[in-house]
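Just one protein chain is left out here, and the rest sit where they should.
Coming up: chain A.
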């Protein structure tokens, strides 16, 4: 501001006049008529405009934030979140902390004991199947291991009490009598059991069930075993409720010789004896994980924690990404090839006819995408219209019908058709602005029709090509319905895989990671595009 003032006054014919027109304050800033610094009053004037602009966009901004940005953000977060494992196996993970997964030896008994505890809780909360699916993403087999172990831990200790001591032990009333009133004599005699029972009762109430009507979980029996083995005067002299049952059990406890947790788990499923399976649990113990992204890029961690390529037969995503890119490029290119002459024609016809034709270009938008895609199936399938025609004309033999559907050809044909308007419209609106005089000028300067087109007309349509290409490419790279319907197995896109993981396999983490990767790829391509074509050169009209 002050430099402008200087140049102004140095150029001005009469500095006095200049001064009178715009006062400056002590710091040399220009002042407005009311004596406030000019900059300040300008900012004040602009602020109202900005506020108004903000008020105008606010509803949309709010809508987009609530219905799009937050959900998408949340979805993308899932690609790194890994709460299931630490939430379901907190004790096991704590127990595995000191274990070295690269050592190739099994974790010790405390880890199995912790696993027992975690699984009892998980079974009760019915979260162990979810854990199974989560672990299965990393390697197969966990679901069945957890299912079998779930049965194992359900009555690991109870079994003995029930069968060898008394049927009464699985009666809820026994426990209500013992610990129902909180601090009773039973709680003094059997402190650990009381605590375990209280924890379980709390859990039950949380689940909305009445602990007085349910058989307690196996952890209570485990605590009971410990209490009985510890003995003590409060126990031997116990005379509270169920004294007879306690005395009988105490007498027999010496006979109880359960297998170690390690042995029991391995016996239920020998996979528990494989250190690699434990290594995966160890790897997935954090709240955040890179495993989804690794999987999305066909990578995995080996048991030593190093990132390695997945085995050939399991690597599909990179291949799918490549295919998606390749097919999208092909579709973009064929849209350009088909759309360019049409756009040229449209822009050179009299307005009345070109408007009519433009409506025809837009006509596909009036019918549902599904209908259009299905129409292509009718046309292109092996028993479809085109094949029938070719056979009846005699160009093809009945056995030599063309396979044009449920493969890449089908995807390319149908998607080119569907995305064509997105290429034609920007091309048309850019061509419309190119004056016919350019071509005439080129010809009058001696250029042949082709040179005039290539050197003069074409360069001026590049912004339209740029806009159309980026529209078609970005739309097709994320396309889902058409490849799903007509792509067969060869013609599916990465989005179909994402949809599969969202709705069928329910592996949302992987779906989110694939989606994020797709987003990254698109942004990277956009950057490259900006470098080559220049985004300022893209014109929609």
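The working rule: a residue touches a chain if its C-beta (ideal position, glycine included) is under 8 Å from a C-beta of that chain, and two chains touch if they have at least 3 such contacts; residues count from 1.
Note that in this section contacts and distances are computed from a predicted model.
**Student:** Could you check which of "Sarcosine oxidase subunit delta family protein", "Branched-chain amino acid transport system / permease component", "Anaerobic glycerol-3-phosphate dehydrogenase subunit B" or "Spermidine/putrescine import ATP-binding protein PotA" matches the UniProt name for the chain that's left out?
**Tutor:** "Spermidine/putrescine import ATP-binding protein PotA"
**Student:** Quick one: say which of A:96, A:442 or A:538 touches the chain that got left out.
**Tutor:** In the complete complex, the chain left out is touched by residue A:442.
**Student:** List the chain A residues touching the unshown chain?
**Tutor:** Residues in contact with the chain left out: 435, 437-438, 440-449, 451-452, 455-456, 459-460.
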